[in-house]
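Below is one structure; the comments refer to it alone.
For this depiction, one protein chain was excluded, whereas all remaining protein chains were kept in their positions.
Residue numbering begins at 1 within each chain, and the chains themselves are lettered A and B in the order written.
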Amino acid sequence: MDFGFTQEQEMLRTSARDFLTTECPPELVKELAEDEKGYKPEMWAKMAELGWQGLAIPEQYDGMGMTFLDLSVLLEEMGRAVCPGPFFSTVVLAGFAILEAGSEAQKKEYLSKIAGGKAIATLAITEPSASYDAAAITVEAKADGDNYIINGTKLFVDNASNADFMVVAARTRQGKKAEDGITLFVIDGKAPGITTTPLNTIAGTKECEVTFDEVKVSKDSVLGEVDRGWPVIDRVLEKAAAAKCAEMVGGMQAALDMSVAYAKERVQFGKPIGSFQAIQHHCANMLIDVEGSRFITYQAAWKLSEGMEATMEVSMAKAWVSEAYRRVARLGHQIHGGIGFCMDHNMPLYFKHSKEAESLFGTADWHREKVAQELGL
Amino acid sequence: MDFKFTPEQDKFRQEIRDFVKKELPPGFETGVGGHVETDEEWKVARAMTKKLAEKGWLNIGWPREYGGQDNHMFSVILNEEMNYLCAPGLDFGGVGMLAPALMKHGNEEQKKEHLGRIARGEVVWCQGWSEPEAGSDLPNLKTRAVEDGDYYVINGQKVWTSLAHHADWCFLLAKTNPDAQPKHRGITFILVDFKTPGITIRPLVTMAKERSFSEVFYDNVRVPKKNVVGEVNGGFKVAMTAAGFERSGIYRIALALRNVDRMIEWSKKPQPGGYVPAKDPVVRQKLANIYIEGRISRMLAYRVAWLQSQGLEPEWEASVARVFGSEFQQHSAEVGSQIMGLRGMLMKGSKWADEDCNMALQAMLGIGATIAAGTSEVQRNAIALRGLELPRG
Partner (left out) sequence: MDLDFTQEQDMLRNSARDFLTTECDKKKVREIEESAEGYSAEIWRKMAELGWQGLMIPEEYDGMGMGLMDLLVIFEEIGRNILPSPFLATVALGVPPIVEAGTEEMKKDFLPRVASGEVILTLALTEPSAGYSPDCIKLKAEAKGDNFVLNGIKLFVEFASAADYMVVAARTRSGADPTEGITLFLVDSKSPGIKIEPFATTGMDRQCEVAFDNVSVPKSSVIGEVDKGWHIIEKTLKIATVAKMAEMSGGMQAILDMSVAYAKERVQYGRPIGSYQAIQHMLADMFIRSFTSKNILYEAAWMAAEGIDCDAKVSTAKAWCNEAYKKVAEDGVQVHGAIGTTRDHDMGLYYRRAMAAFPTYGDTEDHREVVAISLGL
């Protein structure tokens, strides 16, 4: 057993941190929350030059051929910087879907575009029911000659407004079980009949409503097998949950670091507030949460990286980290007192991040139910 | 023992509800503690204040000799109902803080000049206490007041001043003796006309994107000596009186109780796809639990109010009510995020956001609950040191 990161991973971490410190400072993060695009194309291009979008894409598709675990290290740093933009949706959501289920031609086309930073993409799964269960997929794709006609509404589609293409889960057949009859399609983000409306979210993330009105797609746009899309979605959602946890761990670490630093410098009653045991114990509790979260996240990430069954570990991680980040963000604010409550402070970035991340790819309660099921209860 | 409210109290409660229904534009809602954001909303708030004053409700808790009805319980009930309905108009600063301080420590001239106008809702007062270096450690404030003939000259910076950009006057704490030991013995309570030259107001924007309070800079602001309330260097005592009138914390609790009720109503609605949160056992347990916390919070607040209505001054007992109530406010928003899932991240007005139940904003407001007006840590110190009489470290 080895709880350490490799030298390459440490180097990746350091270089990522350096890049993001320069390219994605908190001031920019706050600006981008109000920005229509929500990301900077220049930053996107620079990331591509560093090979970030293609980090976990196999070399034959112009990627770096690194592992999910390596990507998690990168995502942790992005979480630490609360880096906004379509990286997660493109690389984790769309990227893994195509890697998982795409034909050779589709992988060649889409993955190399992603790796080169030439395409922004996302995954459209959830609908107005806001659920990650198979039964929640009701958007219809009706076979029509050489095409499919898609109708319905997707909700909470990350960065759909920026997406060149979307991987869309639609129901092609009413099966006996909800898991049967779901098909994935790769669709042009601006195809006729698609209307994308960004929602107004607490962190300014570009989660969108996407409506499909008689959207015609060719049979070639099917990703994987017709009617057999759910297992792909399931695996991608697991990766997404674990990846989100990695991001959350980064955010938690930043909140902790910030709070400890502040506790050391902020003087009240003639002493640094970090000398008061109540504050000390807050910091200690934050650290306990960060460390525990890091461990449980990387346990899941490692298993996924190794191609092992990881349903239990992923759900344990997401359930745990969702609540740990909430605790850490709250304590971070408590330690900072009034100034942390101001818009121009950095703590709110983490609080808002935690509020979105806690329910993305499943809330703590939803994942605890999964754990219960895995336990055979 | 008797936990009932009197028939008069119940009647008053209903009257308040009728009043708000009649006088407030439908759908109008304030933020925490009656905060309003836009100028139009401010106009509505001022109009409500005048109407409350006309009804004799604005200062209903004041002693009769100052035009009140000596009815502390009524003032707490008014506080609860107005805040539950998110209705503006109550005057926390003038009626609730400065006036009691003037009554106890002010001279006749000051009472005559200010109390009547406060009672009629004619003046907006703000509180100039906290500073960047004086949060929990208020006596550490640095704003100086230096004697110059018949004036004090004030220099310094205040922060977290609510309503500064609307205020006519400010009740300020300034340091008149920087060498005093302990520090609080060098502080003077002084009334500042905000039209005085040298005052610059810079609104701060909270993480909820509200301009809830401001920084206020004092640059050689000349204030007449006659505006000192109480003794020079005896201002801390005056401030404690000001802070001691509203000890129940009911306004936060009322807002949070409203959160709970909104969540209960929301949970009964079938979501797209058919899921009814109210039927989910996990949701039921969470809602029942936060409801329980709410009932206890409310009763704790009324207990403090009841003690005050008997002329008592519950200090550390009020800390219990305040810390419990503010943590209840925070928890109420947390439960909201948990049960609303993805929907919990939507801001008010977003497509697909529930019109009535918006826990994203409440989550942010909840963060301030355990910090403002005495952090949870400070409240626990009070309970431990003054209530349980544990030794100092």
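The rule we apply is simple: a contact is a pair of C-beta atoms (placed from the backbone, for glycine too) under 8 Å apart; a residue touches a chain by one contact, two chains touch by 3 or more.
Please read these numbers as outputs of a predicted model, since none were measured by experiment.
Touch with the chain omitted from the figure is made, among B:Ala47, B:Val123, B:Val232 or B:Ala384, by B:Ala384.
Within the full complex, the residue among B:Tyr151, B:Phe217 or B:Tyr291 touching the omitted chain is B:Tyr291.
Shown as candidates are B:Phe74, B:Phe92, B:Trp125 or B:Phe324; the residue that touches the absent chain is B:Phe324. In the complete assembly, the contact with the undisplayed chain comes from B:Leu300, out of B:Ile60, B:Val221 or B:Leu300. Listed here are the chain A residues that touch the chain not shown: 276-278, 280-281. One chain of the complex is left out; on chain B, the residues touching it are 1-6, 73, 264, 267-268, 278-279, 283-285, 287-289, 291-292, 295-296, 299-300, 302-303, 306, 320, 323-324, 377, 380-381, 383-385, 387-393.
Simple rule for what comes next: only the chains that are shown with their structure count from here on.
Residue ranges on chain B touching chain A, taken from their complex, read 130, 133, 135-137, 140, 159-160, 204-207, 209, 271-275, 282, 330, 334, 337-338, 340-347, 349-353, 360, 363-364, 367-368, 370-372, 375-377, 380, 393. For chain A in complex with chain B, the touching residues are 126-131, 135-136, 138, 155-156, 197, 199-203, 205, 207, 209, 267-269, 276-279, 326, 330, 333-334, 337-338, 340-345, 347-348, 351-352, 355-356, 358-360, 363-366.
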